[in-house]
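What follows is part of the complex, with its chains left where they were.
We call the chains A, B and C, going by the order they appear; numbering starts again at 1 in every chain.
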Amino acid sequence: MAQGDIVLGPNQYGKAECRLVRITRDTDVHQIEDLNVTTQLRGDFAACHTDGDNSRVVATDTQKNTVYAFAREHGIGSPEDFLLRLAAHFVDGFAWVSGAELSAEQYAWERIAVDGRAHDHAFSRTGRETRTAVVERDGERTSVVAGLKDCTVLKSTGSEFHGFPRDRYTTLQETTDRILATSVTATWRYTRTDLDFDALYDGVRETLLSTFATVHSLALQQTIFEMGKAVLEQYDAVAEVSLSCPNKHHFLVDLAPFDLDNPGEVFFAADRPYGLIQATVLREGA
Amino acid sequence: MAQGDIVLGPNQYGKAECRLVRITRDTDVHQIEDLNVTTQLRGDFAACHTDGDNSRVVATDTQKNTVYAFAREHGIGSPEDFLLRLAAHFVDGFAWVSGAELSAEQYAWERIAVDGRAHDHAFSRTGRETRTAVVERDGERTSVVAGLKDCTVLKSTGSEFHGFPRDRYTTLQETTDRILATSVTATWRYTRTDLDFDALYDGVRETLLSTFATVHSLALQQTIFEMGKAVLEQYDAVAEVSLSCPNKHHFLVDLAPFDLDNPGEVFFAADRPYGLIQATVLREGA
Amino acid sequence: MAQGDIVLGPNQYGKAECRLVRITRDTDVHQIEDLNVTTQLRGDFAACHTDGDNSRVVATDTQKNTVYAFAREHGIGSPEDFLLRLAAHFVDGFAWVSGAELSAEQYAWERIAVDGRAHDHAFSRTGRETRTAVVERDGERTSVVAGLKDCTVLKSTGSEFHGFPRDRYTTLQETTDRILATSVTATWRYTRTDLDFDALYDGVRETLLSTFATVHSLALQQTIFEMGKAVLEQYDAVAEVSLSCPNKHHFLVDLAPFDLDNPGEVFFAADRPYGLIQATVLREGA
């Protein structure tokens, strides 16, 4: 080949989706933590790819064992703290491992109420949004990105869409009152690694949702920008926010053929296709 | 064929999964109802099957239109009441339609909190269990079956499993303390059609969950029976309860190779295979 | 309660979704079998439900072990034969087990071609429809039901739909040429248990598909009936055929606003809602 030899480019490997449940039973009032953990290591693994030499390949099975053992040795705490410990273990512990991407989903549980009292050791999964966390180590540099996904929200009014350009292929009517619904996927990068990640998560989540609720929307883009901006305004520890939001279309059903009006009441919730709006909001110079 | 001619057996048809969202906006405090409705009609449709004669085939598109129009004309209310109205329309309205199976899933939303106050018109989907309802009409006979699904619950103690028979293929160890987790699918048949279905749903749901929490379990079968029994004891309007519960295995991770004990703390949540326990509980003579 | 005591009704339990892969390596040309097996036992298990007495509860873990051990001891062969052996083991082997429902999905693999030659031990999953089998034992009575699912088929012409009744809620236009598409779920019950199930599966599958292709359709109902009828006409060993077919709507896109015609060329394939047609075809007197 004129362009040169064939070489290995960027690569990583690890164990994906280790389903980890930890019960803390120091007292009769148990605590539950429920994670889905994925490890991915980076470093000098070229000999494995080119020659099948596994002498540097920390087995993915070993990575999985480490996840479960760490949950016992060090506890979990916030997913971010748990992943930071794992990242340190892998990157500091193996000379040829130069970096890692550790990620987790966390599922929320609440106590079952019995006669109006929260039960000691019986729980139901809330089904609310999934909390996400990604810790990336690259040599000595560490980044922590928190997030959430599958957070479905809807406004039944306070959303308009008009003033868009019209070309040959434009048929959409302008509207000054529509349903705005989306399933929020958000990630936000922290400036530091020594934060109260659980408290921050709760705060950022609340800011995202309350901003969605209160912004009078002229476009989903505008709503997204305001959501990210509100988080940055309130939380110095957040460096940037990325949002990916499907526009879950709710079409007003035409009931005129049945001699019925439909003043913003009856909607068909469509699956596909859907608008998809993605944006990052950050501090200038960040 | 010696066995006789080939004939049409049981059959039904309709429109599946009409995603219906209704906003009630009588006041500034909007209400949202969110359903997935499926219609299935039964009756004398033989000519369509055997000859392609559609003169009696109420088009599935018409059925869908009816669902949306009824949401405007009559409102929704409980899914059971909505389906009862649809059943009456189809079975009483077309001479050759002798029966129908109408079903719905309902998704729960809660108001987004802004500064501690529930917002007027912004909602987030709770993600809790899905409520289900099935109305079956067969001539003049009507049955109403309510239910829920995807209700994931877990007990971190208070569950044993031992005393089972051992044969050549048995390797399972006995245990006096395990995690018991399941995703409850429950249906319950009402004795009447003129009930407060929303209040009953809340009550039956709470009974199912609190019974799961409080029964000291010797087997998932026992827990299921007690759950169904508690519903029947508390609600005269319920004739029978059916439960289908996967045993979502949480395996205690063996940490001994790492010189760690594991006193009921760290678990691997497995996907497949899973135990599957199904039972109906009913009144004798019902 | 006036209506009597609360009692246990129909119930069954077992291990669901045992993913079983068997490699036959008698020669260098390996064979692969890939199943998802579910066992469900019925019998006298009341003491477990009412008292947590497990002395008759063949553990679901034991059932799983039996599935894997049987794959080694007896091989697999057709899924029907494999399930028949398991049914005999459970129902004949435990006095209090009076019946069982054993089911399986089977996934098809084909050999990877290397230089035009089928490889000895490398395979790719075909992704075609999933084959299904259910064996039911009730005391001495045994039924075998074969089937397939997720078999997506489409006709780009040769399908009409008109002549249906029009009521207040009817807006659908009549058509003499539409796309007909569905994902076939079919099950068929055999008259005997000593059949060449693999050959029959191939034959029934081919009959279903070729009938779908060749019937000029006036309604999906008609197509379904003809598909079932063709199977019964060709296979004496089949007692009845049940079909469940979503009408996967392909809507002709209205391109007139863009000054384009659309003579049956460009379609939007919709997800939900969909028509759903279900019917059983059987021999009179069967």
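The rule is short, and it goes like this: contacts are C-beta pairs under 8 Å (C-beta built on N, C-alpha and C of every residue); 3 or more make two chains touch, one makes a residue touch a chain.
All values reported here derive from a predicted model rather than from experimental measurement.
**Q** Count every copy of the one sequence in the whole complex, not only the 3 placed here.
**A** Whole-complex copy count for this file comes out at 4.
As a working rule, only the chains that are shown with their structure count from here on.
**Q** Counting only C-beta pairs in contact, which chains form the busiest pair?
**A** Looking at every pair of chains, the most contacts join B-C.
**Q** Taking the mean of the C-alpha atoms as each chain's centre, how many Å separate chain A from chain C?
**A** For chain A versus chain C, the centre distance works out to 37 Å.
**Q** Report, in whole Å, the distance between the mean C-alpha point of chain B and the mean C-alpha point of chain C.
**A** Each chain reduced to its C-alpha mean, chain B and chain C end up 23 Å apart.
**Q** From the mean C-alpha coordinate of chain A to that of chain B, what's the distance rounded to whole Å?
**A** 29
**Q** Taking each residue of chain A in turn, which ones touch at least two of the other chains?
**A** 257-258, 271, in rising order.
**Q** Looking at the complex, which residues from chain B come into contact with chain A?
**A** Touch residues, chain B against chain A: 18-25, 30, 32, 34, 65, 68-69, 71-73, 109, 112-115, 119, 121-129, 150-158, 179, 206, 209-210, 212-214, 250, 253, 255, 257-258, 260-271.
**Q** Write out the stretch or stretches of chain B touching chain C in their complex.
**A** Those residues of chain B that touch chain C are 1, 3-19, 38, 40, 45, 48-62, 64-66, 69, 93-94, 161-167, 169-172, 217-219, 221-222, 224-225, 228-229, 232-233, 236, 240, 242, 246-247, 272-286.
**Q** Write out the stretch or stretches of chain A touching chain C in their complex.
**A** 168-169, 171, 257-258, 271-272
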